[in-house]
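Please read the structure below before turning to the comments.
Here the complex is missing one protein chain, while the rest keep their positions.
Coming up: chain A.
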Amino acid sequence: MSTIDIENTTPSSANPAPKDVTIDLSSIKTFKLAKKPLKKRKDLKKSTSKTKKQTKTANKESEYEKQLALKTKKYIRADSIPSAKGTKHKKEKILVTKNIDNVKMLAKKAARAEILKTEEPGYIKTQGMEKSFKLTQKFIERNVDINTAQKRFDLALKDFGPYFIDYTRNGKFMLLGGRKGHIASIDWKSAKIVSEFHVRETVRDVQYLHNESLFAIAQKKYAYIYDRSGAEVHCLRKMIETQAMNFLPYHYLLAGVGNQGILRYQDVSTGQVVAEHKTRLGPCKTLCTSEYNSIQHLGHSNGTVTLWSPSSTEPLVKMLCHKGPVNAIGIDRAGMYMATSGLDGQLRIWDIRNYKVVHSYHTFSPASCIDISQLGLLSVGHGPHVTVWKDAIKTKAQSPYLSHLIPGSDVTSISFVPYEDTLGIGHTKGISSIIVPGSGEPNFDAYEANPYETSSQRRENEVRSLLDKLQPEMISLDPTFIGALSEQKSSSQTLAEEKERLINSLKSKDPLKVKKRGRNSAAKRMLRKKQMNVIDAKKLALINQIEKDKKIRQMQSNTDKDQASGPLSKFYNEKLRREYL
């Protein structure tokens, strides 16, 4: 701005116009005449400066527009843009183009609303030879504000370890469970214990449900649900010998897998077991949920990772990831990358859009646990070490971002805290919470997860989320399939296909042949009799009927012989037929 102002205020210093005029003029008349061009020139100068100013502001605007366009890209959902290609009708086209404009307008608005985001993501900026992975937690603690420094702590719990750890979706509460039965739910930022108790049984996994008021514990035989006060609310008798559990907050499903190798989905709002899928791959300890599409990723002892949804009894995808058992899985929140570690000492990054390996890392000892943070930091626990990697997913990282050693322990569980720059570590000697700058999403959305939630807001959200509960059938690899249109064939196309099918089916039989063997029926004879080339609704109906009857017969032959025979079998068969129809 300042440069423009200077140009405006000092036009005459470099302006030769008045000088020219005085030299040229000798008489009054000409002087009078000369006044005009002087004025004109001044005007001209003014106007040019104006245009300059305008172009500069225009440039500035276009710069802003460019930035905005870049930001806008993020907000345009690929599936939400309809294409005007197939539209024939003029009105339809107008509607579709209007829709496209709407989508773009909304994306732009969302991009412009970024100005309201108040927080910035964390970082470590190094200079020269400094290496961030050489920083100790002690050093970081000393160099951050007191608010953050409080988030770094160790809980020495030597008696009941190793510990499992889980956070609520808003990152406010921490659930820890010791293998030997110690359970505690903690408001970890203010260091207040919500509840603490001992189940006197083996604990295999801990999991918060939709909020801190309920949590599930996988115990020796069954899984149990406890409320915030630590009172047992439910015993999930279907969840037997569960090794790993995950909660799907939008579906209210608790998914668990264990020694039986059966993946079970239990709806915690109704108590129903929604699905039970036998993996047939032996006991399973590794379970990870994709936040993007709620698909369960199971790691098996033969090195495969299988992807499951409640609606399919077979795995949606089965991929061989390691040469030994799969130890841990982590998935980024965009649902694009999966990190797996195996006993073969490999840590692999997979692109789960095309199921291909992106990078392979070698770990000194097999990694026991993996977690990927909201902003894409990869943390790996192996032995007593926890290393955090930045840019290890999209690019091949050469050195870790941070590393932390818990001497004499074994890391069993790690979890980044949502919306915080903190990593929770559960190990044999207790719990550690370390600071990892740049791991958490700085700006939360209060309608999704609010770290500053009041109790009335929590209650209201609970009701709202129950109203918005998704059906288990909605889980699929592509979560945007809902509401999308299937590729529709034109009516003429389907008609032509139907015709072809019919002609083929008719051609396969000799129409004039008198059947000597097999079932003969009036309908079939009718079909044979009629002219070949006339295909009408009646004929279509006949063919459908014959096919249906055939299916019914097959079904009846398959049913239990005991039930289908005897004096009352007729009614039973009739009932079956009705049910089928």
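A few remarks follow.
To be clear about the criterion, a residue touches a chain if its C-beta (ideal position, glycine included) is under 8 Å from a C-beta of that chain, and two chains touch if they have at least 3 such contacts; residues count from 1.
The rule is short, and it goes like this: contacts and distances are computed from a predicted model.
Comparing "DNA topoisomerase (ATP-hydrolyzing)", "Sof1-like protein domain-containing protein", "Polynucleotide 5'-hydroxyl-kinase GRC3" or "Meiotic recombination protein rec14" against the UniProt entry of the hidden chain yields the protein name "Sof1-like protein domain-containing protein". Annotation: of A:Glu212, A:Asp371 or A:Glu420, A:Glu420 touches the absent chain (contact as defined above).
In the complete complex, the residue from A:Glu291, A:Glu462 or A:Asp549 that touches the missing chain is A:Glu291.
Of A:Leu116, A:Val463 or A:Ala522, it is A:Leu116 that touches the chain left out of the display.
Note that of A:Glu92, A:Asp391, A:Glu448 or A:Glu574, the residue touching the chain absent from this view is A:Glu448. Within the set A:Arg333, A:His359 or A:Lys394, the residue that contacts the chain not displayed is A:Arg333. Interface residues of chain A with the unshown chain, by the touch rule above, are 74-75, 77, 79, 110, 113, 116-127, 130, 135, 140, 143-145, 147-148, 250, 291-294, 333-335, 419-421, 435, 437, 440-448, 450-452, 454, 457, 467-471, 474, 479-480, 482-483, 485, 534, 536-537.
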